[in-house]
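Have a look at this one.
The complex is shown incomplete by one protein chain, all other protein chains being positioned as in the whole.
Lettered A, B and C in written order, each chain numbered from 1.
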Amino acid sequence: MCRWLAYSGTPVLIEELLYQGHHSLIDQSLHSKLGAETTNGDGFGLGWYGEGEEPGVFHSVEPAWNDRNLREFAAHVRSPVVFAHIRASSGAAVQQTNCHPFRHGRFLWMHNGLIHDFHRVKRDLVLEVATELYPAILGATDSETLFFLALTFGLEQDPPAAVARTIGLVEEVGHRHGIEHPFQGTIATTDGIRLWAFRYSSEGATRSLFYSSNVDVLRALYPDNPLLQGFGSESRLVVSEPLGDLPGVWNEVPEASYGVIQPGADELHPFAPVAA
Amino acid sequence: MCRWLAYSGTPVLIEELLYQGHHSLIDQSLHSKLGAETTNGDGFGLGWYGEGEEPGVFHSVEPAWNDRNLREFAAHVRSPVVFAHIRASSGAAVQQTNCHPFRHGRFLWMHNGLIHDFHRVKRDLVLEVATELYPAILGATDSETLFFLALTFGLEQDPPAAVARTIGLVEEVGHRHGIEHPFQGTIATTDGIRLWAFRYSSEGATRSLFYSSNVDVLRALYPDNPLLQGFGSESRLVVSEPLGDLPGVWNEVPEASYGVIQPGADELHPFAPVAA
Amino acid sequence: MCRWLAYSGTPVLIEELLYQGHHSLIDQSLHSKLGAETTNGDGFGLGWYGEGEEPGVFHSVEPAWNDRNLREFAAHVRSPVVFAHIRASSGAAVQQTNCHPFRHGRFLWMHNGLIHDFHRVKRDLVLEVATELYPAILGATDSETLFFLALTFGLEQDPPAAVARTIGLVEEVGHRHGIEHPFQGTIATTDGIRLWAFRYSSEGATRSLFYSSNVDVLRALYPDNPLLQGFGSESRLVVSEPLGDLPGVWNEVPEASYGVIQPGADELHPFAPVAA
Partner (left out) sequence: MCRWLAYSGTPVLIEELLYQGHHSLIDQSLHSKLGAETTNGDGFGLGWYGEGEEPGVFHSVEPAWNDRNLREFAAHVRSPVVFAHIRASSGAAVQQTNCHPFRHGRFLWMHNGLIHDFHRVKRDLVLEVATELYPAILGATDSETLFFLALTFGLEQDPPAAVARTIGLVEEVGHRHGIEHPFQGTIATTDGIRLWAFRYSSEGATRSLFYSSNVDVLRALYPDNPLLQGFGSESRLVVSEPLGDLPGVWNEVPEASYGVIQPGADELHPFAPVAA
């Protein structure tokens, strides 16, 4: 339904992440190969960490491919952690408050996929959002509802546990409404230091998700690539679809699993929802 | 917080309603005299009846004063019932789904004013919206919440009773949260045949509201005005502020009352909220 | 580069033209089959004749596929002559003043294609626009420049002659700048009564263009189609690509030719540019 990119590592100009590669995220906004839709033109969003305690977010309802402000911004802002998302609406209005990434405190959140038959379960799900968090919901998407459920279930303390409870609830409520496969998608979240990426769907056939190989390995593979030489060993990308077709660069995140990008060794674990 | 205009009568080009008069609604978007804010530049909206069963709506996030599509549209569409609204946001995002008039079936709804401390009572109020109507809420405003509460309480059967119960609920929930004066505002609603306009606030000091004098009277007063000669006897305007300063044209709707514009004699009644 | 549709005939709800058919214009905005690009998401525009002397125009920078105002508008406005255009920018900014159709007096104009290397010849071409027309140029596209050249050369008196001189000038100026194939494209223009559609390119390989068969013939072919039964005998569509794949409905406009849709018999003629 959408395409996204998450980066953590050496501070980079955002344009190096968005516009470079044979199949950059901006190119994917026009010609996605692996997405449910080929066009992701219903707005986009950026999140980044820099000045200030909280990350900044930039949301636009225009298609990313021709947006001049995005191009300006990306060419002039450098950040160690970047989230970028291009949207293909599954129904909710094209408006800034429906654009990813969503933010709460130091956390960012983005999602590719959907809660099936969301209009049937929305009320029951929103009722589970903590009363004190409820007024901070700004938009109308399933993705933002997932974020606020995860916050309710302790995202800021233990992201994998909070996401497991969130999707567990979505499945429970969905099944109660007779929906066979309630959840589908990939999710990325970060506090600006660690980054978690999830791949799961109720039917066991989740939208694609890839992570980049270790930079040291890539440098050995491609000794002449100047971009790689500038990247620190800890740099890592997680993406809905590969940004190019260099062999050895992209690894698929396995079905029903999640990864953690962090200082030190990164991790990859199995993922399963947890019922309430 | 906003300014609005409701018209019922001889089909008119919408531009005659929006752009004419010394103090037209478009002029009010830049220089409101009686509003809580002088500038109403946070989007606008139109509703009208023409082709099709349901009224059409046109919502824009741009200020009305320079919007070229509004000018084109208004110059080329004629309708017997028109709602127009210019917005000054009291907090909710500037996006089309937050623009008035709101529509459900054949009904339109618009509001000038606010639910005080809406973020504190929003959850409790939204919970009272009928479960089957809940998924149709598209935006985030207090005004749309009022509309869906009124629909829940029978707006399509008995508008004055439904609005009385809606505001009764808002006051009850607000008082429970320690809010002294929960409701403030004027409301217009129509099914395309009859038009109801309400003026009420918990503190008894409501935003201004005016209705135009009977066209036959106006024609006698201003025999040389060509616009008036073209209007049928049943034509009537209700507005947040007068569109000009011709003596005898504008009459204030009394505090805590509502009017009904309809085929035959129009009506004016006292209004009081009804507790649940 | 773009896709367009021109209709003349029995007044129709605009939504019947835009949203119906297996491969409607709105579908083409996401998945064009015959266009130079598959996505036409850089704004859209409508022109129609109704109230008032001049046609109305509605221009938007949002992609057509998800635009709620377009859907509302199309569902509530009926017109005997409709121009609709979805844009894929060949460089000029995505802004309303670059959206087709362009209007001057009673004339509308839209274009699919481009002036090759426009930035090199723009100044020389704009200098040929009549001094009194120059201030009415609002945008920055090659297509609008073509329109103002055609107006300069008598579009309002003799459209085929004016277009021939316009493209003749474009070729002359282009050749002077060493551009091998200066002009490419299809053009539609109308005064609300007659409608002219041109297909020509300097290299003799022009973007596709089709016109619908005579409605009487279509009714005989498809006696059970209710849409056709409602259309008068004079109704005709000209489109960049067929709106569906019913056999017998769509006929290709030949290379280097133009058609005239008008009261009485329509016409099809060869087209050649005329040097200054």
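The criterion applied here is as follows: a contact is a pair of C-beta atoms (placed from the backbone, for glycine too) under 8 Å apart; a residue touches a chain by one contact, two chains touch by 3 or more.
Bear in mind the structure is a predicted one, so any value in this text is a computation, not a measurement.
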{"item": "Of A:V57, A:A136, A:L221 or A:V274, the one touching the omitted chain in the full complex", "value": "A:V57"}
{"item": "Of A:L30, A:V77 or A:L218, the one touching the omitted chain in the full complex", "value": "A:V77"}
{"item": "On chain B, residues whose C-beta touches the chain left out of the figure", "value": "30-31, 37-39, 41-42, 61-63, 65-66, 68, 89, 93-94"}
{"item": "Interface residues of chain A (partner: the chain not displayed)", "value": "13, 48, 50-52, 56-60, 68-69, 72-73, 75-78, 96"}
{"item": "Chain not shown, touching residues in chain C", "value": "93, 95-97, 119-120, 122-123, 127, 131, 134-135, 137-140"}
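Please note the rule applied: only the chains that are shown with their structure count from here on.
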{"item": "Angle of the C-alpha superposing rotation, chain A to chain B, to the nearest 5 degrees", "value": "180"}
{"item": "Homomeric contact chain A-chain C: same or different residue positions, threshold half", "value": "same"}
{"item": "Centroid spacing, where centroids are CA-atom means, of chain A and chain C in whole angstrom", "value": "41"}
{"item": "Touching two or more other chains - residues of chain B", "value": "96"}
